[in-house]
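Would you mind keeping the following structure in view while I ask a few things?
Yeah, one chain of the complex is gone here, protein chain that is, but the others are all in their spots.
A and B label the chains in the order they appear, each numbered from 1.
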Amino acid sequence: MMKLVKTIKEAVALCGIKDGMTVSFHHHLRNGDFVLNMVMEELAAAGLRDLTVNASSLFDAHAPLLEHIEKGVVTGLSADYIAAGVGRAISQGIMEKPVQFRTHGGRPNDIRLGRTPIDVAFIAAPTADPMGNCSGKYGKSACGSLGYAFADAMFAKKVVVITDNLVPYPLADFSISENFVDYVVAVDAIGDPKGIVSGTTRITRDPVGLVMASHAARVIEASGLLKDGFSFQTGAGGASLAAAKFLKEIMLKKNIKGSFGLGGITAYMVDMLNAGCFETLMDVQCFDLDAVRSLRDNPRHREISALQYAAPTGRSAVVDSLDVVILGATQIDTDFNVNVHTDSNGYIMGGSGGHSDTAAGAKLSMIIAPMFRARLPIVTDKVTCISTPGKDIDVLVTQGGIAVNPRRQDLQEKLRAAGLPLVEIGELKEKTERITGTPAPCTKGDRVVAEVIGRNGDLQDVIYNVKE
Amino acid sequence: MMRRSMLFLPGNNPNMLINGNCLGSDAVIFDLEDAVAPDQKDAARILVRNTLKYMDFRGCERIVRINSIGTPYWKEDLKALLPYKPDLILLPKTECAEDILTIDAYMTELGSQTGVMALIETALGVENAFCIASASKRVKALFLGAEDLTADLRCKRTKEGREIEYARHRLVVAARAAGVDVYDTPFTDVNDDEGIVSDASLAKALGFTGKASISPRHVEVINAVFSPTQKDVDYAYEVMEAIALAKEQGKGAISLHGKMIDAPIVARAEQTIAMAEALGMRRGDF
Partner (left out) sequence: MKIVKVASAGTLESSDAFVEVAPAGEGVSLEIDSVVYAQFGEAIRQTVLDVLKDCGVEAACVRVADRGALECVLRARVETAVLRGKGEE
């Protein structure tokens, strides 16, 4: 059996792609990815039309996709996160059909349940053998975990692995098995390593960020969850990383042996693993080279699929066992609904990613955000878009006070007893607006450009176009 | 009023000024002097004035470091700021009682009751510390500035601070003799997390009331070092109980754990309890 083909063009032909089909991509190569653009160019060249692209995320590097949309090659789009460059065009109304946003758990879940069938999955693989066993841990384009690609590999009708590091059969330490793979293509480069993994993100030096991080660590300490067996996920933002650093100091001082760190993994989480703060890291995505190295070399650092990470209707997912998650927000309303999809002017510049999944699963889901950014208050009466419903958010930490969801009286009591500066969220909004002034409401368009699908598959909210 | 930590904020930096009340220090010092270039003195003065006028700093004292009386700016600074009632004026390069009398006279002329904290950062200032501290009722505290002082002493500023030992001792004694507070110089390495702990602990051990900082990162440590410990608080309550009991029983001399309780110990216990109450600390079990 011969799976190795010479070009993407040949693979496309062999897969029998037709007008109206769905193709899928993962985003482990992030802003350094070449594969989505290479494949879409071939599909366009083949004269295909009316395709749907189901990508786990889209970055600014994927801007050439806009041209395929304009020309009618692509008419459907589904992603968990869309960066500002592509997002702006979508908000301006470039697509007829609304984009579908899912969560990192919802996407593989819907693929598995057949709600979003994939005809052909194109899997960028930093290392692969000729039968399709592949891994992200090795090669010049190493990205670490291939967590988001598993569901695509398992459930797509056809699977094409595209690699720039073809090794002799068998690649022993594979992540995705040859079982699932139809064709393998070797190319010169699947991505630009500079855009795939970042260098180590430095902990913020911004004083406001440090104050929030310190509050966040104290909230976790006071919550009662910080004890042996503790599990934790945090984002890669400056204040979240600083919170992890403060948390690590507390854990080492009190000799607390945590259970696992989860999520997108950064050098700081690796550092906590090595310092003995965790037994294990459960890694769906690596953010930097330290994380890639650790995943490759440390058996206690495990790769997991997005299904295992966060799928809502599997038998269980890791998020269900998570104690604490630290998350960001561009807006949060007085009902604790969080927006991470659109910016203050209503343009798409993000998406839930694992936000809703971890918020739903974790025992304590915490938002860290400054009271205002460039004069824009973080707390509003009503968010432009509900990315994560307020029922899943427990506490908001700002530099001007900590607001606990009234649903969590127990937490409120614990934080009060610890002497933390508590504030009611409506009061926080007023306090902020006394400083910033009250912003004029954004006028939104009249056309739906995106649907936000909750992790269980229900329509949670819609995003309107922006009038310019 | 508790002033464990005082954080310097550059006077022409809006981002720092508007968030100054959230950074955890008991007081902030809006700096119009060293942190502001000569051609931006006007801009910083107006910006700090507006910060005093419009921003709510409840729970955080507002101190302004004006320019020294050797410069053409200090009167303008005071004229612009005093109407908006800063909690204290920090006067840099205070060298003698005369300097205090000069600023006192001008502030009186402007009708201001605001107190002055004298920043002592020259050899002459150190030698005149007691005269400065006792020159006027307006002087509320002395403040040691080690960077300029070591330049004046022609020695190198080190983390260990042997070169400023004498100045530290001298300032504490002078301030206490005059009955005013005394504050220690900032620790300038913002990345040395251990250095700040030992430097602040030393200052506390020498008798300083609190310590200034140029970095928000140091505030938490300084607050912790200058807060009473649970043990201090518990002991203070024991002292007060022993006093009450002795009074009830009509005893004169009292002892606690085999040690005589005299007036200074009682005074210190009262201070500790006042601080504990301000910090929301309760009496522990013992």
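As a working rule, a residue touches a chain if its C-beta (ideal position, glycine included) is under 8 Å from a C-beta of that chain, and two chains touch if they have at least 3 such contacts.
Just so it is clear, the structure is predicted and the values come from calculations on it, not from any experiment.
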Touched by the hidden chain, restricted to displayed chains: A, B
Of A:Pro170, A:Pro406 or A:Gly437, the residue in touch with the unshown chain: A:Gly437
Contacting the left-out chain in the complete assembly, out of A:Thr75, A:Gln92 or A:Asn345: A:Asn345
Hidden partner interface residues of chain B, rising order: 13-15, 17-18, 42-43, 46-47, 49-51, 53-55
Hidden partner chain, residues of chain A it touches: 344-345, 373-376, 435-437, 439-440, 442
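Going forward, only the chains that are shown with their structure count from here on.
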Chain centre separation in whole Å, for chain B relative to chain A (CA means): 47
Chain B residues touching chain A - in the complex, by the definition given at the top: 16, 18-19, 22-24, 55-56, 216-217, 220, 280
Contact footprint of chain B on chain A as seen in their complex: 207-208, 210-211, 214, 371, 399-400, 419, 434-435
